[in-house]
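Heads up, one of the protein chains got dropped from this complex, but the rest are sitting where they should.
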Amino acid sequence: MGRKLTMDMDVAHSASASAAPHPPLDQIPAHIETLADYERLAAHHMDAATWRHIQSGAGHGQSLIDNRSCFDRFQLIPQMLTDMTGASTRIDLLGQSYAAPLFLAPVAYLRLAHPDGEIAAIRAATAIGVPMMVSTLSSFRLEDIADAARAAAEALNRPCPPLWFQLYWQADRADNERLIRRAEAAGYGHIVLTIDAAIKRSNFALPHGITAENLRDMQRISVSSTPDDGQILFGSPLMQSAPTWDSLSWLRKTTDLPLILKGILSADDARKAADHGADAIVISNHGGRVLDGLLSPLSALPLIRQAMGPDYPLLIDSGFRTGTDIVKALALGANAVLIGRPQLHALAVAAMPGCAHMLHLLRAELELAMAQLGRTSPAQLGPDLLWSP
Amino acid sequence: MGRKLTMDMDVAHSASASAAPHPPLDQIPAHIETLADYERLAAHHMDAATWRHIQSGAGHGQSLIDNRSCFDRFQLIPQMLTDMTGASTRIDLLGQSYAAPLFLAPVAYLRLAHPDGEIAAIRAATAIGVPMMVSTLSSFRLEDIADAARAAAEALNRPCPPLWFQLYWQADRADNERLIRRAEAAGYGHIVLTIDAAIKRSNFALPHGITAENLRDMQRISVSSTPDDGQILFGSPLMQSAPTWDSLSWLRKTTDLPLILKGILSADDARKAADHGADAIVISNHGGRVLDGLLSPLSALPLIRQAMGPDYPLLIDSGFRTGTDIVKALALGANAVLIGRPQLHALAVAAMPGCAHMLHLLRAELELAMAQLGRTSPAQLGPDLLWSP
Amino acid sequence: MGRKLTMDMDVAHSASASAAPHPPLDQIPAHIETLADYERLAAHHMDAATWRHIQSGAGHGQSLIDNRSCFDRFQLIPQMLTDMTGASTRIDLLGQSYAAPLFLAPVAYLRLAHPDGEIAAIRAATAIGVPMMVSTLSSFRLEDIADAARAAAEALNRPCPPLWFQLYWQADRADNERLIRRAEAAGYGHIVLTIDAAIKRSNFALPHGITAENLRDMQRISVSSTPDDGQILFGSPLMQSAPTWDSLSWLRKTTDLPLILKGILSADDARKAADHGADAIVISNHGGRVLDGLLSPLSALPLIRQAMGPDYPLLIDSGFRTGTDIVKALALGANAVLIGRPQLHALAVAAMPGCAHMLHLLRAELELAMAQLGRTSPAQLGPDLLWSP
Partner (left out) sequence: MGRKLTMDMDVAHSASASAAPHPPLDQIPAHIETLADYERLAAHHMDAATWRHIQSGAGHGQSLIDNRSCFDRFQLIPQMLTDMTGASTRIDLLGQSYAAPLFLAPVAYLRLAHPDGEIAAIRAATAIGVPMMVSTLSSFRLEDIADAARAAAEALNRPCPPLWFQLYWQADRADNERLIRRAEAAGYGHIVLTIDAAIKRSNFALPHGITAENLRDMQRISVSSTPDDGQILFGSPLMQSAPTWDSLSWLRKTTDLPLILKGILSADDARKAADHGADAIVISNHGGRVLDGLLSPLSALPLIRQAMGPDYPLLIDSGFRTGTDIVKALALGANAVLIGRPQLHALAVAAMPGCAHMLHLLRAELELAMAQLGRTSPAQLGPDLLWSP
């Protein structure tokens, strides 16, 4: 009988988001202490339609809720009085070293949150030592985003974190090849193919001036007429242009870069991904935006880790907001965690500094949690620290 | 103590439904994207007493709530990157082919929602390729409804979906026979005997001008006085006129049409139904309207499928509102799903086009879900795609 | 952190109960269809202090809530198309026959709800064929209540249901003996000793004019000063006057009437009760009024039935409000069910006719449930009709 009343205050905020959103703040207010604080504030810094679009989930929002509540199924068992000398959050992944098990997830059109969009996000990420997966649907050109990262690192006299490019499969294979070549040329070292959002419903119209800069001149498909046999979607051009395992085989032959498959939720698909040459996967239900009722990535994680053995790299996203969320995923077998919507929240509230602060908060929370749990490295985060009621 | 506060926004709507309901809309608003949207709007297109009547459940409404929340006990595991060439929702049932595993459930008095009632509903269903089970308690004559279906199919140059007639058992056997003969003569090819609502409480008075058109001149029974031994219902004429297994045996001898028994919730009764000649059953708790606290059909389904083997046709209703609801039932062994109250919601909001749109939404959601789950036919929907927290 | 917000609308009603309560109604409004309706209305027919007193539970109200929500742990599996000829709710209990498995529980001071108090209640019960357990703390003399029952039966030309007297253990054994002799002389055929409320906290002051009519001239004890060793309650006269198993042995020798022990929640105590000569027990947590957090009687019932075998009479109360509540208890092994607070609700709303109507509703709901479940007698209500999610 209709949409369940979710007991989440931000949903209520979304309804009251005013038509004239506040501009980004010049200073980060002292009372912002968590990513949830950014989310609460962000409702006032976006117009109502955009806010609804970025916050929404598919269907009745069950997956959206479950992506948060799944963390409550696990509680934490600390080890006290541990000597934390030499403790570190550093991890190795696909042959490279990262300061923390933390990524910016590929998110479309960051200019929805702030005019500086992806440029601001990658500057913030670089300053905090966090890599960003740049979306095919970025609102700046992928080349400009890569340049911004390198410039930021140079200005801070820091190494630039490795660059990752996320690919949405295009109907025309030539377009896919063109995107990959551009990414390679711009210095991206990883290709992340998103496979769980080939087909989805949306009523949201991009505001004037925001476009998919990487896809200018490329062909895009949507469903307009109904094909044979009363079927609506099946048999349509949209359906026919969706990627398959063959697409992955083609992609594996087309580039030598590490390939990461994003959007896996089962052990079978994880095995197939590895068999088709994927170097890593991202366990994800696309933040609950695609099909309502999909199991949460945290639920799928232990099954996939068991199937893939201890060494295959597993990344994860959808619903991560705190340091203990990250701890729980690592304890269940993830190598690293991607952060999605909070990028938009932090950019809307306080531009580049907001995004950097948001990542600083997460890194600080992760260290604090590890210290309080008495674990000195990500490798020490195992299932022994989890308790289920 | 007292009625639990249900956390369902529409219940709140019901209280605020105004005395002067809005007329049906001329156009379907763009923001109607789900059946829940129709339900929310419908509260404003019906008078308060009718709205309360159609939305209500028996007792404290536990079954009404459980009929929706039971779906949340299952989450979905997708298969990614499946080649969907040739995908279809088509099913075979009792020797005939249907475009989708979807039926309009028998619902009494559709004129409560719109003056065109069953005529509008069957036109909408025919346009979308969905068969309708016509209720004994229809507010148009069963012959006129059948004619409307054929005319609609002809106008669209489409095959008319098979016709189904739902029978409420009448106190006088001759009346039952008369109804069956009329249905046969009008071209109905199936008889659905509803067995779970022989006795129920209701305070609702039909508005002026709405009547059980099929039952003019037939005798109807209600309880007025108390029989012996202080018993209230037991021993009353109402109790004596309720159908029994003998009624089914008689019915089986009286018609050659496929017989479907609607209102089964146990494996024992399913077996008995088959033994008495029922060709199929509808697992149902009558939308939570008859006895509060009955288990939900989705809970009963796996037990019944196990008892009946893989081939016996099992239909199901009560609480279905989305494409993933349908997927879950098919995964647990159902052959097809019936949609009840949403007919009333859609008719009240936007007449025949509303009802057609509502069915279009469901068919589109079903295809979308199958595509996102990587299953190309209803037969591929099995328990392997379900995960329970 | 304080009192949990219970999601029950009547608790909110309780807060808004006005200082000047409505008088009882002359007519029962047509919209009263359930016991919950009586409860909702009753808030307006009692002064705030009395309403809070009768509705309250011990501590934070966990048992009060659990006494209702425990029923939701069980759902019902119907048997369809059963021939209900000869169906009946009649039961045998301790050698006598009762029209339905239904009792009025002993409730103190019914004049809190209506000036006619116990006299009105027993007239109503007699009219509906339901026996009443008359409380030691009745606000009319036990002799007058017995007379009222016999007069009502005679006026209706019906047999008078057997009379039951509930005993609160008195500090002075002579007082207990005096009460028993008076009950025997007045025609009571059963003694129900309540053992679970010897010691409880209460701030409620009886309104002027309402007294424990049966206890005039008897000694009553409360705690005022603190005994040795810093203990508050232990060692006090109140503690010393509480009944023990020795009290039961004495009672068994003092009367030949059937003895029933009310307030048992464990199999061990049930066995001890039988060993000490109790002819039956009432499983009860005193409506959640005595110690918060006690398990609900419905939870204790199956363990006690298993321990006592199929023949020992088990009655039950605390939280029963509907026909299906009764069905669930009988399915789990109870022989009969006691109704407590609803007596006060119905009397406050509509005096004697209200109380009779309330019992009529329950009996009708019980028959309706049995008919819909396809069970023709209380003996057919077994665990096979229960399903747990």
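Letters are used for the chains, namely A, B and C, taken in the order the chains are written, and counting of residues starts over at 1 for each.
Heads up, the rule we're going with is that contacts are C-beta pairs under 8 Å (C-beta built on N, C-alpha and C of every residue); 3 or more make two chains touch, one makes a residue touch a chain.
Note that the structure is a prediction, hence the values are computed from the model and not measured.
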If the full complex is used, which shown chains touch the chain that is missing here? A, C
Residue-wise, where is chain A in contact with the chain that is not depicted? 7-11, 13, 30-31, 33-34, 36, 39-40, 64-65, 67-68, 71-72, 74-85, 87-90, 99-100, 128-129, 319, 321-322, 324, 328, 360, 363-364, 367-373, 387, 389
Pick out the residues on chain C that sit against the missing chain. 1-5, 7, 59-60, 62-63, 66, 70, 73, 195-196, 199-201, 203, 229-235, 239-240, 242-248, 261, 263-266, 268-269, 272, 290-296, 299-300
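Going forward, only the chains that are shown with their structure count from here on.
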Taking chains as nodes and touches as edges, what kind of graph is this: line, ring, star, complete or other? line
Chain A and chain B are the same sequence; what rotation (0 to 180°, nearest 5) superposes their CA atoms? 90
With chain centres defined as C-alpha means, what is the inter-centre distance between chain A and chain B in Å? 41
Which whole number of Å gives the spacing of the CA centres of chain A and chain C? 58
Residue numbers of chain A (touch at least two other chains): none
